[in-house]
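Heads up, one of the protein chains got dropped from this complex, but the rest are sitting where they should.
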Amino acid sequence: MIALLTRDLRLAVRAGGGFGLGLAFFLIVVTLVPFSVGPENMLLTKIAPGILWLGALLACLLSLDRIFALDWEDGSLDLLATSPLPMEALVSIKALAHWLTTGLPLVVATPVFALLLSLPEAGYFPLVLSLLLGTPALSVIGTFGAALTVGLKRGGLLLSLLVLPLYVPTLIFGAEMARRGAQGLDMTTAMMMLAGISFGVIALLPFASASVLRVNLR
Amino acid sequence: MELTVQDLSVTRGGVPVLEGVSFDVAAGEVLILRGPNGIGKTTLLRTVAGLQPPLSGHVGLEREAMAYAAHADGIKATLSVRENLAFWAAVFGTGDIASALTSFDLAALADRAAGGLSAGQKRRLGLARMVVTGRPVWVLDEPTVSLDTQAVALFAQAVRAHLAGGGLALMATHIDLGLDEARVLDVGPFKAKAPDLDDFDGAFL
Amino acid sequence: MMPELGKYAEAVLSSYAVSIMLIVVLVIASVTRARRVKRELESVEKRGRENAEV
Partner (left out) sequence: MASIWQYANPRKFIETTDRILPWVAGSSLMALVVGLVWGFFFTPDDYRQGSTVKIIYLHVPSALMAINGWIMMLVASLIWIVRRHHVSALAARAAAPVGATMTVIALVTGAIWGQPMWGTWWAWDPRLTSFLILFLFYLGYMALWAAIENDDTAADLTSVLCLVGSVFAVLSRYAVNFWNQGLHQGASLSLDKEENVADVFYHPLLLCIAGFVLLFVALVFLRTQTEIRARRMRALLARERLG
């Protein structure tokens, strides 16, 4: 299992752009926001938590179709399926690798981007915490979508259509937690719900992902 | 260790292609499947390897006993030859890759990036993976594609070594490997017959 | 005969129009596809039978 994780991380580093692409996309989204809504700091302050969450979500979405596509094309996925590794472990590792290469860099970089959108000081900690709690759920749900569409030509658009509705609860609770934090309101409920969703999907969704991946391999 | 396949029917894209296939392969034996293109050799091998469920029938061994190799070798271009093999060795919980490197004459290439290998060298790397799996049953689909005569001889040697170690092999191939002891099974007679047109359920599959 | 709908006439009439139109479109689409597929299947079955006899 660790071998697979290190291989995926090594591939992401060597292919270049594995880490960088999502971050660059996130930066572009954040840069475009003031152009589209105007440069007033008051407004930006108000929408910053939501925009940052949306940006992180879209950056995450961008790299989903690569989770299985490369291994599918070169046959590794077939070979991994015949290996001693259970399919559930395989999809969990893939989700973890995706989070480490996409979600975690986003979490780390968010404070810098928050600066550009003049997030109030009180908002930094809740925002980063909410992303830290929420992005794993985004990766795990995205892995399910990627497993559903693996092997489909032009699966990218379909993948977005399938995954985005599934992202709704995570986005709502995540952005709500960040918004309440930024406004100095109580954010316990949102945080609990967000953590609940994350732990729930991490525990349960790999079974669904593994079953659809098995179907897609046959 | 014996691979027993009984009355196996397999489907491709929901349509039955082969039915009633039965054979045994004992330890130390190799069985070669022959038949025209499109008859369903690949489908049969994938079913035996446990990648897809059979329509009916029974495969006598668990998939944990099998190592499968097909047209795609699952080689990562940015990893070196050694890293590629070491990864599979780690996944299959074996670990020794030195013998695999030597038996396919890859030692000199070990630190080259796999992306820079020729097609034949890639194929050798893909076959070396079979050695590091440590699995007793090799299921091979057209293993000699893009290999030159010398490499085919290397492959035949590796198969013999595997058989001598108590393993067995099942492969689909068209060329003569020089494996005189190999048994040959023509899958042509097992071609699935279309069920009666009026059999609504049967024609549904 | 028309009931007095008052100032909301537009809203009420348009929701009836849109809903009934959507339902009619769905029914027509279902029925035409059902007929077409039935016909096509019959021709395929006929062809299969003729081939079997040859």
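Per-chain numbering from 1; labels A, B and C assigned in written order.
Throughout what follows, contacts are C-beta pairs under 8 Å (C-beta built on N, C-alpha and C of every residue); 3 or more make two chains touch, one makes a residue touch a chain.
This is a predicted model, so every value here is computed, not measured.
In the whole complex the chain that is left out makes contact with A, B, C.
The chain omitted from view is touched by exactly one of A:Ala12, A:Leu96, A:Leu127 or A:Leu205, namely A:Leu205. Considering the full assembly, A:Leu148 is the residue among A:Leu127, A:Leu148, A:Ala178 or A:Met191 that touches the omitted chain. Hidden from this view is one chain, which touches chain A at 144, 148-149, 152, 155, 158, 161-162, 164-166, 168-169, 172-173, 176, 189-190, 193, 197, 205, 208, 211-212, 215-216, 218. Residues 13-15, 17, 194, 197, 200-201, 203-205 are the ones on chain B that touch the missing chain.
Against the chain not shown here, chain C presents residues 1, 3-9, 11-12, 14-16, 18-19, 22-23, 26-27, 30-31, 33-34, 37-38, 40-41, 44-45, 47-48, 51.
FYI, only the chains that are shown with their structure count from here on.
If you average the Cα atoms of chain A and of chain B, the two centres end up 37 Å apart.
Between chain A and chain C, the centres computed from C-alpha atoms are 42 Å apart.
Per-chain CA centroids place chain B at a distance of 51 Å from chain C.
Residues of chain C in contact with at least two other chains: none. Chain B makes touch with chain A in their complex at residues 46, 49-53, 63-64, 66-76, 78-79, 83, 86-88, 90-93, 129, 133. Put simply, chain A touches chain B in their complex at residues 2-4, 7, 10-11, 14-15, 71, 73-85, 217-218.
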